[in-house]
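A protein chain is absent from this complex, but the other protein chains hold their places.
Labels for the chains are A and B, by order of writing; each one numbers its residues from 1.
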Amino acid sequence: MKNDGCTPRACPSGEPSGSAPAERGAPLLQLGRRPPDRRAILGASVAAVAGVATGSGCGNHHFDAHYKELTDEDKRRIFERIEAETRHKTGVDVKISAPQPMDGVEFAYALDLSLCNGNRRCAEACARENNLPDVPKFRYIQVLEMDRGTLDFENANAYYEHDEVPVPGKVYLPVQCQHCANPPCVKVCPVTATWREPDGLVVVDYNWCIGCRYCIAACPYFGRRFNFHEPTVRPRNINPDMGYISNRLRPVGVVEKCTFCLQRTRVGRYPACLEACPTGARKFGNLADPNGEVRIMLERKRVYVLKEELGTLPRFYYFYG
Amino acid sequence: MSGKQPHPTWVVAAGLAWALGAPTGCDEHDRHAYPEPPASVAPETVTVEPRTQLLPTFPCSSKCHAARAPQPEKRLLTEFHTFRNAEFHHGDPAGWCYQCHSQENIDRLVIASGELVTFDEAYLLCGGCHGDKLRDWRLAVHGKTMGHWTGNKIRRSCTGCHNPHNPTFPHLVPEAPPVSPEHGERM
Partner (left out) sequence: MSVFSGLGTAAKEVVRGGRIYYAWVALLLVFISLGLVAYLGQLRNGLGVTNMRNQVAWGFYISNFTFLVGVAAAAVLLVIPAYVYNFKPIKEIAFLGELMAVTAIVMCILFVAVDVGGPGNLWHLIPFIGRPNFPVSLLTWDIVVLNGYLGINGFIFFYVLYKVSRGQKYSRILPLILLSIPWAVGIHTVTAFLYNGLVARPFWNAAILAPRFLASAFCSGPALMILVLQLVRRQFRIDIDGRALTKIAELVAYALAFNLFLLGAEAFKEFYGQSEHIAPMKYLYLGLHGHHALVPFMWTALTLNVTALMLFLVPRFRNNGKLLNVGCVFILCGVYIEKGLGLVVPGFTPDALGEIYEYVPSVTELAVSLGIWSSGALCFTLLAKFSIPVFIKAKQFTLLGEPSE
């Protein structure tokens, strides 16, 4: 059982987040503010019923308010709770943080297809950095192997196994969340559990997601993953440097995705996939910076984006260097 | 403003029109327009990853070459560097050590102008033929950049990825694939 033995500190079940008065990220639908206690009581009672129903007692996060409504105090409390829970569950001391977007930054990614040789180091580094479960084994980055001379998804293979790559006659196309400027997944979410941050990162509030998977249906790039099973990360594989809306351990039944390693990139570092790429095919930078790598690439190289005709305006560019 | 969710006025008609129009309010993301540049761009410092310290037999002059005079005539190496005979696959097959390595100073490389450069500056030598790649590399469009995108960048030199004597990027063993839902994911 995942919930037994919770320390009282780990489960402040009497603290519904509805008491959060601040409302920074304006919700799409704001029908006037109501007294917080009423909301808290309602939310808590609904959640309590649901908590009983799902058999998840103190381990659940059904009381937490939406990320955008959390005050600094709420965040501190919730982060501490998650840290304690993680310590209890895995024995690993982790640090949860929520780095904020920087002014004048819009992230973009570029990938040189003439260099990618399909070695999947990116997908593997991503899995470690972002605490992807060991079981079941899925990846945020799907590296597609295609016949040279085609760009045909239908005949692509993401499950190739070879002694060495690249295989003659094949080309490789890694696909991950494209962090669209017009993200279809964000549009469809019924509870605003996913949104595009000011720096262009499309993120998910794992505590708010109801797990309806409408966003997965809406994504043209297979950019999202749902936790069909309880995700299990071996303690030795856990990356303790965790972002609340990025790589912290996710509960079962919610959708997760690539965040361009928000916990790294918002503090100035490069995404893990880029650092792991031995061919240097991956480029990352600030689209707003005229001297940034991605901007220079955009101005000097012929680029294309996947499924441009869908109007999603991806911030992930492919080019041939 | 850019990237933020729009804040709809709570009028059914307006909301409807808006919902049917451009729901995520990305009009400002014109596909040809870039966002506003940041107020302050951090000064960029690019460090080229040094190579010399990684070379096991460096300095060549003191380790081996001090004891022997340079032999400029082209020949099959039989005593040392014998693997180079088989390995050398770069450019002109008639190439020879002293095309790139300096005859005067074996610890240096010689570029087209005749100037000597260190092994850390090998890109100057490579760029002598591969000017387009050097240009892209300087702009970080080619090659690997690490460190911080905000300013302090570390750029891997040409020879960090390419063996100058056999520059085709080596084949790699790929990481294992994800588990396809057809096999085994069902627990």
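To be clear about the criterion, contacts are C-beta pairs under 8 Å (C-beta built on N, C-alpha and C of every residue); 3 or more make two chains touch, one makes a residue touch a chain.
Keep in mind that this is a model prediction, so the values were computed, not measured.
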Identified contact with the non-displayed chain, of A:A84, A:V167 or A:C212: A:C212
Residue touching the undisplayed chain, where the options are A:F138, A:Y172, A:Y244 or A:Y270: A:F138
Residue, one of A:H62, A:R121 or A:R295, that touches the chain absent here: A:H62
Touch residues of subunit A, complete complex, unshown partner: 18, 27-29, 31, 34, 39, 42-43, 46-47, 50-51, 53-56, 60, 62, 66, 136, 138, 142, 144, 152-156, 158, 175, 184, 187-193, 207-214, 216-222, 224-230, 251-255, 310-312
Positions on subunit B contacted by the hidden chain, ascending: 8, 15-16, 18-19, 23-24, 180-182, 185-187
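In this section, only the chains that are shown with their structure count from here on.
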Whole-Å gap between the CA centroids of subunit A and subunit B: 28
Residues on subunit B engaged by subunit A in the complex (per definition of touch): 2-5, 7-8, 10, 22-24, 26, 29, 31, 34-41, 44, 136, 139-151, 156, 161, 169, 171-180, 185, 187
Subunit A to subunit B touching residues, read off their complex: 25-26, 28-31, 102-106, 112, 115, 117-121, 123-124, 135-139, 142, 158-166, 181-183, 186-187, 192, 195-200, 229, 265, 268-270, 274-275, 277-280, 283-293, 295-297, 300-301, 313, 321
